[in-house]
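A single protein chain has been removed from this complex, and every other one stays in its place.
Then we have subunit A:
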Amino acid sequence: MTSPSRTDLREELAALAETQPFSPDAAAWDRGRRARRNSRVARGAAVLAVVAIVVGVGAIAVRPDRQSVAPADVPGGALPSRVDLRDADFGADFETDFAIGRASVALGGNGFVLVDAEDGRYHQFGELADVLALSPDGYRLAWWSGKDLEHDSIRIADLRTGEITDVAGTSESASVTSMTWAPDSARLRWNGWGEKGARVAAWIDTTGSTEDIDVERFGARGIPSPSFDVVALDSGEEVAAAPFERAPEPGGREAGIPVDRALPADLHPDGAVVTPVGWADEDTLVAIIDPPPSDVVERPRLALLTSPDRPESEWTYREFLPRLPPEATSFAVDLIPDLTGDPDQQLTRDFTVAASEDSSDGDRGPLIAGALLALLAGLAFIRMMQKRA
């Protein structure tokens, strides 16, 4: 290939270019400055519009599921839809005033925590508690801090008044291993070991009177139903059926009659640890169900299960409060609403969503889509203005 005759081509191009007349535009400067001003104004307005849209979309789409700033109050209270200590916004100091009103959940450990039933807030107290129990109505909390500590007694706080009552355990100094409120929230039964190594148990009336009970008798362990006809027991291990005891026939044996209530095998083929926490009504137990560790199961959770006293054809089983932390052991079960049989009945309250709770994700869809369209339109507008400028 021969390279072009650069000089010749350039000369011809230059000659061609010389045919172009030159007529300068005196207004170029003014037009340029005007275009610059218009461009700035348009861009500023467009950026403001986009920022507004982005903020709006963000507020709608990224609205957190929990809002610690403005929790929604629920008159009378409710169980929270989630229990997570990461939601707690504890102050620098432990609280000392127990007059917090109704509580929904008690979480044990060093410095136990109560969840407010009406606003879902977390209250942390500096008391040590080896064992604690929140009454079914959520107005009383009982705890035992260990026999070697200052208060070698069971303490009961009235959450309405903040008043604390120390109740001497038994005639002998005992170690308390569990405490259970009667469905009336007025009596507390504790179980433990006596100084001589014997199992002991007693009922405590909130007025302070104590009655020792025979640990072998029906009702000396487990959580009794409101009628005391059946008692739900801790399974203590993974089981395929939740253990209960029925009341013995009058005049017969004093111990309860063991009866099992099968868990749904499809949900828990490997069984689960069943820990009763109370009764929602005469026929419905509330229990912590803790299946074995698995990639697909969120453990543990609360569940409602029909009492074995009912015919098996009536049994229902519903899980409703998943991902419980291990410290969450005691619940004010009276806060569960009267059961309607509707499997979708709302049993808990999401305190983290502010007043506009009814705005579900599905309702947000069109809003988000519309906002995104507006955002795209804004960006297109900016691009257009830049091109025009």
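Convention: a contact is a pair of C-beta atoms (placed from the backbone, for glycine too) under 8 Å apart; a residue touches a chain by one contact, two chains touch by 3 or more; residues count from 1.
The criterion applied here is as follows: contacts and distances are computed from a predicted model.
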Undepicted complex member, UniProt protein name, chosen from "SigE family RNA polymerase sigma factor", "Formate dehydrogenase subunit gamma", "MxaK protein" or "Sugar ABC transporter permease": "SigE family RNA polymerase sigma factor"
Touching the absent chain when the full complex is considered, from A:G32, A:G162, A:G236 or A:P326: A:G32
Residue numbers in subunit A that touch the chain omitted from display: 1-6, 8-10, 12-25, 28-29, 31-33, 35-36, 39, 389
